[in-house]
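A single protein chain has been omitted; all remaining protein chains appear in their positions.
Chains: A, B and C, in written order; residue numbering restarts at 1 for each.
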Amino acid sequence: MSAPAIDLDTARRGLASQPFAVLLGTRVAAVEAGRAVLEVDVRPDLLQQNGFVHGGVLAYLADNALTFAAGTLVGPDVLTAGLTISYLRPAAGAVLRADAVAEHATARQVLSRCDIVAVAEDGTERVVAAAQGTVAVRR
Amino acid sequence: MSAPAIDLDTARRGLASQPFAVLLGTRVAAVEAGRAVLEVDVRPDLLQQNGFVHGGVLAYLADNALTFAAGTLVGPDVLTAGLTISYLRPAAGAVLRADAVAEHATARQVLSRCDIVAVAEDGTERVVAAAQGTVAVRR
Amino acid sequence: MSAPAIDLDTARRGLASQPFAVLLGTRVAAVEAGRAVLEVDVRPDLLQQNGFVHGGVLAYLADNALTFAAGTLVGPDVLTAGLTISYLRPAAGAVLRADAVAEHATARQVLSRCDIVAVAEDGTERVVAAAQGTVAVRR
Partner (left out) sequence: MSAPAIDLDTARRGLASQPFAVLLGTRVAAVEAGRAVLEVDVRPDLLQQNGFVHGGVLAYLADNALTFAAGTLVGPDVLTAGLTISYLRPAAGAVLRADAVAEHATARQVLSRCDIVAVAEDGTERVVAAAQGTVAVRR
């Protein structure tokens, strides 16, 4: 496997430079070439009216993870062109983990996919959302 | 035009019951039957590393507005099944406004569309993202 | 209203140069600046196993109409970057009509939206699918 275009320290500094990611407490759990894993601790201020994580948090997390996965292939100068997210189940638990893979890269864009998993206190994992996005490579 | 299934006060109370919407300072600017307008003031903690509004904020706002627009047709007991958002330009300005319309409703779901507009200090408006989503009607 | 970048004759010649559009019998019903309307007569060989129009026909038609709508703004040298389609109801009737609008254009891409309407023998219309797509401008 080739080295990722951005390593874990670079990814963490990159995320720390995004105020909105900091506001939500997002952290980089892992990066390798073609894959990035981001996590958010579930907090009361991330919920919706029924006590589940707000769909907007899942959409945010997918956006961020899809882009970081692309960055591991082509470097940090990327921006998300668009994404689709399907919500599969209400999201509850202790941690949200977005596991994103950059599956296809051309000179102009990267196609990334992402599963968002809710991890319960006891470690049980459930996929709560699935996303696909295109990430533009800036020139 | 028929009365909306949720009026402005109900919509505002609904939004106020969503801690994540409160965290981001979202407000309901308008509702009518088949349409909801949500706004967020641009704050430093909503930005990404280049000083633009984080794509995740746009995705969150689209999610919320699409669902509220559906609620104006079928009532508040709805949940977003999924959405697609296309980012058109970097988002900067004083206010983000999501203008969402619920275009087609069946017994089971509502199809909503949304434009996200960045409003500059001088009132200039630019569309920065466009979204489409399906909202499930709970029974 | 400004003149469309492609007129009706140009659009019809453009569609006639696409063998797959010819195979399905697609025709250009109307073009204006920012809008294109394509139609397909429902035929037995366009159906799926339950007698409704195959979802793939709707997806094809959305693809073609989204791109033509973009072409009315920026000229014919465009290609669809991607699309999302939501199926709202089983599609049956005499004619499928895709009514597409090009809503936002930048130098690099156009965001188009499309409704697909099934028109019954008696003229009754029902929206059966809704789509959004991004169309890249070739340079």
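Simple rule for what comes next: contacts are C-beta pairs under 8 Å (C-beta built on N, C-alpha and C of every residue); 3 or more make two chains touch, one makes a residue touch a chain.
Keep in mind that what you see is a predicted model, and the values were worked out from it rather than measured.
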{"item": "Selected residue (touches chain absent from view) among A:13, A:104 or A:138", "value": "A:104"}
{"item": "Touch list for subunit A against the chain that is not drawn", "value": "84, 86, 88-89, 103-104, 106, 109, 111, 113, 115, 127, 130-132, 134"}
{"item": "Subunit B, residues in touch with the chain not shown (by the definition above)", "value": "81-82, 84, 134"}
{"item": "Hidden partner interface residues of subunit C, rising order", "value": "14, 17-23, 44-49, 53-57, 59-64, 67, 79-87, 90"}
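The definition used in the following text is that only the chains that are shown with their structure count from here on.
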{"item": "Rotation angle superposing subunit A onto its copy subunit B by C-alpha atoms, nearest 5 degrees", "value": "180"}
{"item": "Dominant chain pairing [most C-beta pairs in contact]", "value": "A-B"}
{"item": "Geometric centre distance via CA averages, subunit C-subunit B, whole Å", "value": "27"}
{"item": "Between subunit B and subunit A, distance of the C-alpha-averaged centres to the nearest whole Å", "value": "21"}
{"item": "Chain centre separation (subunit A, subunit C; CA means) in Å", "value": "33"}
{"item": "Shared-contact residues (touching 2 or more other chains) in subunit B", "value": "84, 86"}
